[in-house]
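With one protein chain withheld, the remaining protein chains of the complex are depicted in position.
Letters are used for the chains, namely A, B and C, taken in the order the chains are written, and counting of residues starts over at 1 for each.
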């Protein structure tokens, strides 16, 4: 009997490494190459072998060794997914700007062929990579979803199966043209998340923006929150990132020497993690002088809060001092987003410093609410 | 007619500054000196003028200008509190190690005279100060409670009244011999908190330890969690703090130069905010070499996670690399607690480096769970 | 010197009773008449006596004994509020349909004179009253905000001051044309809340709808959620409520006798609190027969879930059985909202049973999402 294949969607899974594909060796977890596809093929919820045979799937989609297919979804859709595994596999701690570029290039190369992209990645720097990719991917029109797990998929009890499955179903069925992060039943905007828990399945938080989707009994998309660029330009990936950027957290007693050392050339831009709503000491002329000297020689300093939630405003005398020293307000960006935005903008060689600063102050990919003051005028009472 | 004064408790309020006592000047908030006591005297819930007259309170307790008394509590207790105001009042961003010492010394000087202490403080660095005081106060036998507010007590709608009132009631009525932080109806251990929200009344979180008390309809103390040193030694305040300490947060692409510059003399100890469960790149021999060189010349590096919740363990290859480079595990300490513990321990001049490291690895004031491995053996499955 | 009064808004406070105005007598709380205004006048955050004198406020607004004025708000507004106290004051447990009508009538009588209305009410049945008023108030164009407290305003530590103040500021400054409930810094739609905690300041929850506003450091209105009827008809209060309605919660082993007794005349409509997504036994022909007999003789039965969160659907065989027995789906209404909607609709004497059922199935005041099925088609995956 003939089998009707139904609607198929194609997803490219780029396996960069991370806990999801690790195994224990001498009580220490490390990436295990060439093992993931084999393991997935044994899990009936992640691969329907019978379907591949009945539809002669591999006649259409090429070699079988890394292409799998999900069981039929509720919407009568078949997600056919192909796993591209990086070699070597990386612990995400070891991820660099070059690796971000590789991922970006692989998305670009395969952009037309697939309906969506899933990036398997370690959780430790997943928020940094998600932020960076969100800026590198220009005029994105398809979902790019990072995911991974806290416990390897080879363990009996793990969160990797559910995370991978949820990411595949969303990437293959919903047109959410953003770089996202999917974890523990929630889809977040990639440049809004931060890792908040080292030991729980619910590892990520998007402190200043509600999730884009919840996937519990049903998958519910909050379409109002989904970001849509008003452009029809062609998708490109900009892999140029300026590496002379850094992240400095204020603390009581920080010395001017430390700040000077941190800001010394070749540093071109830093994210300063300040207190509360963007505050720093205003009784420390030595510190402020270091910031001013740096901004005067062209170093860009973005002011972000070290609080998990909140936004940089200018209601305090101690916040005003930083403004006067030439710092730019980072609004409600996470440090991860601010750092990668800085790296992305400072790499635009054709822009003047003023143009770069203007670009930094704009909301490029939904990474911040830029116009807080305007919003406050109408909405707040006290 | 005679008035029976009932049981009285005395609390010293040290007003160091902060939003709770700020006013707007040209749309910017700054501290307002000599205004708090006057304002409190007008609030019947924070001062019972009639009682002071009927009991001739000021005959006993000296000049009236800075001593107030709460209405009778449910337990038939009168909290008599004296406000000592610092001059100048400080925005907490401007707080330094010297200011911590001043607070400590003022507690020491007045220790016998009062049943408890409330420190009014800005929220921005309150978690740093609470951590520092927890180590500086040795053999503490009375409550020391930091509090403040997100909105000035002079505003119509504010959180200052409730925070001050709750702190006074706990400081005057419960023997919780810890440095604590009280905010938004919760009492936390001071060296366990971090400021997590720049724009909400619920500004603090104690991510790895449940609150010591909840004060909603009733004040409920979680006595099991209250820390009790097993010592009867005399209370002293150790104001020696080593200022050559720092806080460095890892990020992808951090350069060896940045790390070297940060670790250069006179730096003696740093808290390294690593990824996840204490991980750092193990494919970056340049970085690891900088860490190793520093530890070899005696710099102490404590490994804490940049995640809000969680603890540093050694299950990943990338975490083991740091161990090999001489870093000490910071367990589940907040960066604020780790930094001030480091500052406190490195100031012990009579200790060898080994003794300092041993002291750092011990749980001194309930700031961490040191023996996670032991705990895991019996409690965990996978 | 002349004092410019600035923009004034007028709010009517209807004090029906409740904990907010109770005092202890013999260790038992009961309402205290004629005490609230006196207490409020002593609280500078709730009354600015100087302003009343400088502006000769009482020359404009009549007798002074029950009119107060808040300090100037951030928006340069003066909220002048008049307290109308019911006699006797009621514990909200004792509130009846007649009391709802009194409140409604008082709003109607004073509708033109005031910009907003605050109803002080005990917390125990506040969700029932808020639901009932939401239906009784037709074509409402001004805010009606119920509030109260868990601890009397006469106690030292209480939530009454903040609740009253927040309700007044919203009622006087924002055009939210809904019956709302304000508690613990949140404004909820009145027919969406339920009391979930008997012993915490955070006593209410709106399980199926996000709050309309948050009032922490700033007052932030979620304007997208605010309900706006598309009508310009004149405001009226319909006090006709059918009292022959009831609330029956299913439990395993419930007998057909119990159900029959509950449904017997004069009962005209009940809310049946079923399991999960609207399920009931389908192997109990005796029970189902009782339901069918009742619906056949014209009793209206609305199916609501006994779960705090969720909606009644028809995906289970056990849910379908109830549909077949003539029950109407209550969607995601709270039992409180469903009961008062039933009482409101069944009192429409000019409507046929079919018209009443149609009215019940419509979303009248934002009390439910009626078209869940439609929503699901586009948004859900599995």
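The rule we apply is simple: contacts are C-beta pairs under 8 Å (C-beta built on N, C-alpha and C of every residue); 3 or more make two chains touch, one makes a residue touch a chain.
On a predicted model such as this, the values are computed, not experimentally measured, just so you know.
If you put the hidden chain back, the residue from A:30, A:66, A:110 or A:200 that touches it is A:200.
Of the listed positions B:13, B:169 or B:364, the one in contact with the omitted chain in the full complex is B:169.
Across the entire complex, the residue among A:42, A:113 or A:234 in touch with the chain not shown is A:42. Only one of the listed residues, C:183, C:275, C:291 or C:344, touches the absent chain: C:275. The omitted chain makes contact with chain A at the following residues, 42-45, 70-71, 73, 150-151, 156-157, 162, 165-166, 169, 185, 199-202, 215-218. For chain C, the residues touching the absent chain in the complete assembly are 27-30, 91-97, 123-125, 128-129, 151, 155-157, 195-200, 203, 205, 243, 245-249, 251-255, 258, 261-262, 264, 266-267, 273, 275-284, 305-311, 314-318, 320, 335-336, 339, 343, 381-382.
Throughout what follows, only the chains that are shown with their structure count from here on.
As for how the two copies chain B and chain C face one another, over half of their interface residue numbers coincide. For the pair chain A and chain B, the distance between C-alpha centroids works out to 33 Å.
Chain centres here are Cα means. That of chain A falls 42 Å from that of chain C.
In this assembly, the C-alpha centroid of chain B lies 42 Å from the C-alpha centroid of chain C. Within chain B, the positions touching two or more other chains are listed as 151, 156-157, 199-200.
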